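Please read through the structure below; I'll follow up with questions.
One protein chain is absent from this view; the other protein chains keep their places.
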Amino acid sequence: MVSYFNEIDKINFAGPDTEKQLAYRYYDANRMVLNKTMAEHLKIAVCYWHSFCWHGGDAFGAATRNLPWEAESNILKRYENKLDAAIEFVTKLGVKYLTFHDIDLAPEGNSPQEYQYNLNHMVDKLGQKLNDNKLQVLWGTANAFSHPRYMSGAATNPNPEIFARAAFQVKNALTATKNLGGLGYVLWGGREGYDTTLNTNIAQELEQLGRFLTLVAEYKHKIGFKGSLYIEPKPCEPTKRQYDFDAATVYALLQKFDLVQEYKLNLEANHATLAGHSFTDEIAYACANNLLGSIDINRGDAQNGWDTDQFPNSVEEMALVLYEIFRHGGLTNGGFNFDAKVRRQSNSLHDMFYAHVGAIDVLAKSLLAAEELIVNKRLSDNISSRYSGWQTSLGSNILQGKVSLEDLAKFVVENNKEVNPPSGQQELCENIVNQAIWKK
Amino acid sequence: MVSYFNEIDKINFAGPDTEKQLAYRYYDANRMVLNKTMAEHLKIAVCYWHSFCWHGGDAFGAATRNLPWEAESNILKRYENKLDAAIEFVTKLGVKYLTFHDIDLAPEGNSPQEYQYNLNHMVDKLGQKLNDNKLQVLWGTANAFSHPRYMSGAATNPNPEIFARAAFQVKNALTATKNLGGLGYVLWGGREGYDTTLNTNIAQELEQLGRFLTLVAEYKHKIGFKGSLYIEPKPCEPTKRQYDFDAATVYALLQKFDLVQEYKLNLEANHATLAGHSFTDEIAYACANNLLGSIDINRGDAQNGWDTDQFPNSVEEMALVLYEIFRHGGLTNGGFNFDAKVRRQSNSLHDMFYAHVGAIDVLAKSLLAAEELIVNKRLSDNISSRYSGWQTSLGSNILQGKVSLEDLAKFVVENNKEVNPPSGQQELCENIVNQAIWKK
Amino acid sequence: MVSYFNEIDKINFAGPDTEKQLAYRYYDANRMVLNKTMAEHLKIAVCYWHSFCWHGGDAFGAATRNLPWEAESNILKRYENKLDAAIEFVTKLGVKYLTFHDIDLAPEGNSPQEYQYNLNHMVDKLGQKLNDNKLQVLWGTANAFSHPRYMSGAATNPNPEIFARAAFQVKNALTATKNLGGLGYVLWGGREGYDTTLNTNIAQELEQLGRFLTLVAEYKHKIGFKGSLYIEPKPCEPTKRQYDFDAATVYALLQKFDLVQEYKLNLEANHATLAGHSFTDEIAYACANNLLGSIDINRGDAQNGWDTDQFPNSVEEMALVLYEIFRHGGLTNGGFNFDAKVRRQSNSLHDMFYAHVGAIDVLAKSLLAAEELIVNKRLSDNISSRYSGWQTSLGSNILQGKVSLEDLAKFVVENNKEVNPPSGQQELCENIVNQAIWKK
Partner (left out) sequence: MVSYFNEIDKINFAGPDTEKQLAYRYYDANRMVLNKTMAEHLKIAVCYWHSFCWHGGDAFGAATRNLPWEAESNILKRYENKLDAAIEFVTKLGVKYLTFHDIDLAPEGNSPQEYQYNLNHMVDKLGQKLNDNKLQVLWGTANAFSHPRYMSGAATNPNPEIFARAAFQVKNALTATKNLGGLGYVLWGGREGYDTTLNTNIAQELEQLGRFLTLVAEYKHKIGFKGSLYIEPKPCEPTKRQYDFDAATVYALLQKFDLVQEYKLNLEANHATLAGHSFTDEIAYACANNLLGSIDINRGDAQNGWDTDQFPNSVEEMALVLYEIFRHGGLTNGGFNFDAKVRRQSNSLHDMFYAHVGAIDVLAKSLLAAEELIVNKRLSDNISSRYSGWQTSLGSNILQGKVSLEDLAKFVVENNKEVNPPSGQQELCENIVNQAIWKK
């Protein structure tokens, strides 16, 4: 088998003091943190599309990346080469998970039949590779947004034949994911939204979307897929506005269609910020409402209003995110998928390595900071103390529904006391977080 | 009774060709539009706080507005004077509705007892004025965010005594609203949110909020208030992030606490834009999910990231909003409340008149454009045609749950046909809207 | 000659009451407005790239537009067909101007020699067409951002050979523009900026940019090009940050390199809003500093943070913009170039017509509103009165530099008077604008 990255050795843990660029300073896969290994906590995944399929074009410019696995003219062989490259890459990185769209893995072909043939062919190849290399699929998904037929949506298309076509793809992709032993399956509503209200029947499209999600859940149970189903919120782009705008919007949708038990969220950093949330806020919302499933880990640019899908490089941001996730018990089937791409100017294949290695270390160092915060309990003790009034009889009576509005009004009049609220101590809390980051 | 605006005559409809500034060009209260009068459709309200209480200060500067009704030293008399000013103002404008917070209307006092005494006193005065002038309360509300005791929230405060204090206020304000014959009651969660996740138990606070909303709904039924309860979403400001971020977030919350039947939304233009939505998109979401209750009509500044609460001046924006509202049947108990203030430099009392008159005409002209769009049916016919496939057997079988994912996949394979999607015709639709605006 | 739009008739003025979609309601080319015809004031241009070159792809999806002039396999013949389509389109629209990039017009080829050959060939063809149809080039430009060689900038590239390559293109494109009788030449710094400061020598790159602009200005004079040179500011996209961020940033750059006399600005609506300015504010800044050259007329989406390049559809926005431009005397060599594209879902060739016709009417109606504001002088009289103090001796002494800080301090102490500032009357002013729009 040809090597596409033969100048690159396997990346190993070398500790914080190493001078090597392609080594892990903090990511030590087997290091125990909060009762599991780092690798078990993080379930780091490489995505197929950004590293192995994307050519480096943007809206204003042509391809910059030369992908040697694409030199092959036979199309199925070309996709087999791409698979080789992907397996070599994840193996050299030393991570265990992959994520893919159906048409990342296999060529779409010119008919439903060709699509199925190609997909089955490549799933077989991938399955063998996973087995040989002790790798896993974190999740699979179907691309129901790039083909022009989906220009007005997939499940929410004005034409039910296109709804059917999307159903066909999802059925195949979900089956493939199950057959590959995948831990989850993601739906991203890239074109499930609208460009203008003027030509759109929103109520109708929401019904379609609810139906589609229900069909997928039913099918999942029918085939006995044990993994999780995820929805990945995004507010806009490519559409003006998506129906799965953010975690809260999806939560409303799931409740409306009685699907809360069926779907969790695959939250992406850059999607959260495009929706006007910090990633921490979006994660915290999901945790507080028991919605968190998996993470698409990347970053946006605070000044650029599109999905830049950059590799994460902020321990300060990720420490808060991981603290939130792990104090709520961590992920179950979910993991951290690098839905991130190198910059267009990073046109060397080596850049993929720098990008992933740096980002994995950011995750690892952030995990250590989260561990410190969880273990030292400074923040959680402060919170317990701050809300301790809710353990008194007044507080618990309120929460248990034992008092009415009138009871409370009467209490206030009789009590006749002004409360002097204590400091929220935000600055002190922020210092405690920095100390945890600096310590580890 | 002293007049505060004696240089201003009652504002009347004078038609589009008038040269007068203080006259209505389009707002003709009794003109029939879509089977009701303009006044009935719009239920225009003046808010107490911005016009009669606000002194013109901002975060960087002191008061600029001299409010003559505040010259009185006796505090209750001062509030009575303010009431006189408010009644004179709405009467001269020729609108029929008022909105208020409890402590706009009556001084808060130094104890719960004083609060109640003052509120009851002023409610009596207001009730008489409403009666005398054939006016109504569109909705009342309680200010549970300005006093320092609420600095860490009201219903979501870490201290249950403050929850109780807020309950006391809401009970009194809701009772007052009922006694005044108000059509609705609004809850705005100004400080129901957080400044940092680090000191906040979000899950706990959401439970508190759900409980509070439940208590209010129960009390409403107990006292037989027939009006509507509304929640007014806002994403942030004064807090870093509110729990009622936007319509979707509130919808999720209401479903979680089984309150969908109890609350509708009072949507505000400037709050929608702060949350990253066009006002039209936010309204459309509410309409599609049957959540719309009432409107706080104002505008923000597209380049300024805070709640500027300016008077609306765009027919182009409002025509879309009103089209959305009225093609879904219009408001029931709700109306259009001018939650808007003059600019700090507009320090003459006459500016309040210019502001309201201009904005009312914007509403009226927008209503005419919406009528044209509804009556000429160009947009709705286009939508019916665009989605007609959902009337076929394939479409209706899908929506009625008669087919599975596998059925659809089988259909696609057998059908084996590529769909060539028709144009969405967005530009044509936009032209149709402009034509409707220009026509009326 | 084959017709690409044979179902479409020439678009004519039909007045506000027409029911036809493809007719002008307000754009009456020969109507006199402020002493010139509408056509002379607006100099409306169709751009080559969005309508004739763009296939409808976006970052998440493939082409949706089928461009029949691309069916031809011979490459030069294909570009000739495209030219035919462009000429047919502008002729049917009834406008007089075109804009183009070098490689819109002619294929880039595989060497500098081929580039020159192709460009010369197509310029000859275009020149003949312009002559035959009494059309003109509003401005030309060179695309020095799409080819991968420009991935790190053109004039600001770390490699001087790429600077040279950009110089080669601009020389050819500017010469072509001159030979075609173009009224202007635009430089857009698509990749003149950076993705990260970490690998960038900003001071060096600014020197390069200053040099490049100087070379272009020198060459312009050498060949005797009488048209205007323009810089088109944009804050970002595709780069993280461009050096020509906005009008003010370009003004600083031009002053630094002593180029204020050589360049004016080509301001684009969507670029202004991406930079955090309303288009009106950006135009007003340019007018106040005598920088305005020409307009790229389009619109962005207030909620989407990328360059959507939509057709303008707001008279309310454009009336303010045109008022600003025409009260400062209008454009000289500049015009209004529709740097706008149909939505990806608008995949019919008819949509190009709907889009341009609607947008041209928006411009025309806005021009009428601007005329009304200029003629009725309500705003300008108010301003004259508001600033009349600067005509007194105190005001004129200050502006003429006759008094020092100490003189003024002394005046204040001696005068010892508090000023009560009059209302800014913003709401009244806004009403006056709406009245002007509604009147015409």
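Going in written order, the chains are labelled A, B and C, and every chain counts its residues from 1.
To be clear about the criterion, contacts are C-beta pairs under 8 Å (C-beta built on N, C-alpha and C of every residue); 3 or more make two chains touch, one makes a residue touch a chain.
Since we're looking at a predicted model, the values are computed, not measured.
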Give me the visible chains that the unshown chain touches, in label order. A, B, C
Contacting the left-out chain: of A:Glu114, A:Asp132, A:Asp381 or A:Glu430, that is A:Glu430
Chain not shown: contacting residue from C:Asn172, C:Ser228 or C:Asn298: C:Asn172
Can you say which of C:Ile75, C:Val375 or C:Ala409 touches the chain missing from this structure? C:Ala409
Please identify, in ascending order, the residues of chain C that touch the omitted chain? 111-113, 116, 148-149, 151-152, 157-165, 167-168, 170-172, 195-204, 206-208, 211, 214-216, 218-219, 222, 235, 241, 245-246, 248-249, 251-252, 255-256, 275-277, 280-281, 284-285, 287-289, 320, 324, 379, 382-383, 386-387, 389-390, 392, 394-395, 398-399, 401, 404-406, 408-409, 411-413, 415-421, 424-426, 429-430, 432-433
Take the complete complex as the reference. Which residues in chain B touch the chain that isn't displayed? 56, 58-64, 145-148, 150-152, 190-191, 195-196, 236-238, 240-241, 274, 301, 303-307, 343-345, 347
Tell me which stretches of chain A touch the chain missing from the display. 16, 21, 25, 64, 273, 276-278, 281, 302-303, 311, 313-316, 342-343, 345-348, 350-351, 354-355, 357-358, 361-362, 365, 421-428, 430-431, 433-435, 438-439
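One rule holds in what follows: only the chains that are shown with their structure count from here on.
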Indicate the whole-number Å distance between the mean C-alpha point of chain A and the mean C-alpha point of chain B. 36
Whole-angstrom distance, CA centroid of chain A to CA centroid of chain C, is 40
Would you pick out the residues of chain C that each touch at least 2 other chains? 64, 303, 343, 345, 347
